[in-house]
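To start, the structure under review is shown below, and the notes come after it.
One protein chain is absent from this view; the other protein chains keep their places.
Note that the chains are named A, B and C in the order they appear, and that numbering of residues resets to 1 at the start of each chain.
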């Protein structure tokens, strides 16, 4: 018999009466205890979203079996995760280490639920930082000629290591549509700007030139449509006329790492559900 | 037969397995549709909290009847409110009108769910503002000699008008323990400071003297223990060495009215549940 | 002899050594006391900006005379204002009153330095609000046919009443290039979005559709290039997936009125200096 487990059940489906009752009734019938639960019905898309934390005496398979009738009746898109298990993660970087350092520090200190299989850099600069945190570092340079090959290496690694999450921690390369599609919903990017705003290169120089009084960052799922993926989290910080572009970069990096870490935490706690081009975040 | 209703059900009880299933199953069985729902189990107090928005074809009485077995089995503290109905409210003021003006403006413009039965002032200064918004103004002066009588007038008004909510919108009088007890959980105060901090008179002068870089405000339920009631909402704003006490008052009033309006909105939407000395806020 | 005055001197000029010494020396020589002063040299534009609060025993004319050599030597763009005198102001509105109510409330209560000559509305809806605060209300409807005439009325009013500041407090009309040019640097608009972002109509609906987690507002000087004028102040507030477009409007209006009031306050305190397409804000 399976051991008791602490599980997180997430689901989405077309909204109609009876879903909560069916789901909670089914898990209750096999002796589960619901610790926390949230629901949201989107009146615009007509979709329903639910997240449940529960203690399951019979483990994941028992829950899956108990929910099977509801899955068929309500066309549930159902996911069940073990709360205790961190997500097998690849962190992709270029030369800037602020986001990487922050993620690894939080993994060690605050139980951020990532199990970093590897740090992949298109430059070798951040190898020492990865090593300090005892995470393997892979240098996969990317040029126009090697891009296809480099992406294949990434996809192979994702498959061979059962990677569940890829974090673009200031990775300055654009993933091809093929990779975006294949890893849809499991690649998180931090955009060094406040979307939709200042698209393209050197956003802080653009922000400085425009004379803005706030700068921000956006964490989002990656889609083939660059910078248009579903937003997970955003935040801003105040700047003034006296801040140079260089100072705005430093302030911006603070926001970037904070926003990215928050998004990764919510993702690994299965709090983020896709709702078309948007997200539902059960905080 | 009762007309269909859009209801908000809130409940709290000792936490144990089966509550969500019992409640959602019961309302599902009578044809209700759950629009939105949130639960929270507090591991420290062992209490469970739930808020459900639902469409009820049979109206409130049908829901109450359907939930009766669960009420008895789980000792539910159950409340059912009609989402369309604003709370019958008394707003109490002294001389400063920023919070009053804000609440009445939001009632008119943003559908803040209060039905202001009266504005009660211990000074007459804000009568014109109340009249501009077509709300009756009652001047009930308070002195050491008249305090008992004044409070009795308030309690009489609460009873005769079926008042559900009393908002202390910068009312500079302390309610007696008797009133606090009798209206427990239905009196919201805005504290002109960031609790716990700077208790007592002239908080902005205290804050200025201390050289703080942030000032804040706290909305809380009123209890006999002054300034120690369950906190509903807090916020802050930045100040600098160049801000005089007078400027800090102006900045502080901005925070006060924003925090109070937020707390009143959440209360009238039945999002705030008491958890001992604290609150659960289902945002 | 002129009475002593409390003045605010602001100036900008090409940056080079000696400006501060020349200016402070000149006002010192006629017995002025500098209360507060700030300078900023922009290394990019090569411009220098300065703001001085001073007590001037000889009044404004003595200060102007004393600074005349420096004006010629350094090509100062010099302005001198009496700190005690509020700016003669026209507030332009359409149907939404949250910004108007806020500005008038702050004028009465917090000494916001505006002297509202008139509220001008292209709709009559806000006449009662203006009247409550004893400010004349002018209804100047605007149609394609009457636009030129309506703008002429505005310009005539600005001239005949010596108006120094025009505040577009959610005025839903676009001013012609002619008006923008003529009133350059003295028209403040509140943009119902976080610039540069979501230009055009229904920004909150756009923001909702995009699934943003923050919404904001921008106060800026009006230029012929719509929504591209120099930014004075910006702020944001947090929203979630559960907020409808309607709720985002309410939250957004909170930010709008706060940001507009802040920008107007800084403008009337002569803290905002134009630096090309940007502003210097001496807070």
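Points worth noting:
In the analysis below, a residue touches a chain if its C-beta (ideal position, glycine included) is under 8 Å from a C-beta of that chain, and two chains touch if they have at least 3 such contacts.
Since the model is a prediction, treat every value here as computed from it, not as a measurement.
Contacts of the undrawn chain with the visible chains, over the full complex, involve A, B, C. Here the missing chain is touched by one residue of B:25, B:230 or B:252, and it is B:230.
Considering B:168, B:188 or B:281, the position touching the chain not shown turns out to be B:281 (whole complex). Counting the whole complex, the residues of subunit C in touch with the unshown chain are 16-22, 24-25, 27-29, 31-41, 283. Counting over the whole complex, subunit A has residues 36, 96-98, 101, 105-106, 109-110, 128, 132, 240, 242, 249-250, 253-254, 258, 283 touching the chain that is not drawn.
Against the chain not displayed here, subunit B makes contact via residues 40, 42-43, 194-198, 210-214, 216, 230-236, 240-242, 244, 275, 277-281, 283.
In the analysis below, only the chains that are shown with their structure count from here on.
Of all residue numbers used at the contact between subunit A and subunit B, over half are used by both chains, marking a mostly same-residue interface.
Among the inter-chain contacts, the highest number of C-beta pairs connects A-C.
Subunit C has its Cα centroid 42 Å from the Cα centroid of subunit A.
We define each chain's centre as the mean of its Cα atoms; on that basis subunit A and subunit B are separated by 36 Å. Shared interface positions of subunit C, i.e. residues touching 2 or more other chains, are given as 240, 242, 283.
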